[in-house]
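Submitted below is the structure of interest, expressed as structure tokens.
Of the protein chains in this complex, one is absent; all others appear in place.
And now, subunit A:
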Amino acid sequence: MTKDFAVPPVVFPSGGSSAGPNVQQRRFPATPFQPPRPSSSAIPFMSFDIGSAAASSATPAGPFGGTIASSSSFGGGSASFEDEEPLLDELGIHPDQIWKKTRSILNPFRINQTVHKDSDLSGPIFLYLSLCLFQLLAGKIQFGVILGWIVVSSIFLYVVFNMLAGRNGNLNLHTCTSLVGYCLLPVVVLSAVSLFVPQGAGPVRFVLAAVFVLWSTRACSTLVVSLADGGEEHRGLIAYACFLIYTLFSLLVIF
């Protein structure tokens, strides 16, 4: 039994015919619909401007997964569109910086501290999503759990470090979360590797987890002590706190 819906006709204000199916002829540059910036009209959908999109389709758009930063989105009627920053810059995501920071942690023996001076949260979010992805491949849906544990453990490390460092401790929560997130990289590698290790709580899994947890701990405590003042004489104490945090995450991966 079908119901008949009264479909309102799609009306484009300029440059197009009124019905939907004629859209095929237009061959938009392969980006999906992106609503224009809400600077001009009150109803963003209705101020959809085909004309300028057709004009800008001359610029090579590429597939969507490519450079989001290119000006391939539809013009929203604001005149200064070309002056606006690329999308990634505006969001504060710098892929090359993320890659540099990630690569600095990949070497377990020598950690480059200068590259972590400005903290950002997009790298940790990316690492969090990849950890969740590997856990999903192992059959465990733990998105909320891992996010909650990252938040709690970064608050924990923040409190412990500032209390230990005393009056000259200046770790702030953003830096702390950024460091905890980046040093999750070995745990991500552990979860990827443990997809291929046979199931069952054999000693192999524990030894593997121990190695990666120690790597994480070393990275995190070195970075925290070198990036914030006041932690030099408490390295061992802070390292133990980091060790607890990453053991907790490795429990999620092993069991």
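Worth a mention:
In this section, a contact is a pair of C-beta atoms (placed from the backbone, for glycine too) under 8 Å apart; a residue touches a chain by one contact, two chains touch by 3 or more; residues count from 1.
Heads up, the rule we're going with is that contacts and distances are computed from a predicted model.
Taking the options "BHLH domain-containing protein", "YbaK/aminoacyl-tRNA synthetase-associated domain-containing protein", "Yif1 family" or "Pleckstrin homology domain-containing family J member 1" in turn, only "Yif1 family" matches the UniProt protein name of the chain that is not displayed.
Checked against the full complex, the one of A:S119, A:N162, A:S194 or A:S221 touching the unshown chain is A:N162. If you put the hidden chain back, the residue from A:F5, A:F109, A:F196 or A:F255 that touches it is A:F255.
Looking at subunit A, the residues touching the absent chain are 142, 145, 156, 159-160, 162-170, 201, 232-234, 236-237, 240-241, 244, 247-248, 251-252, 254-255.
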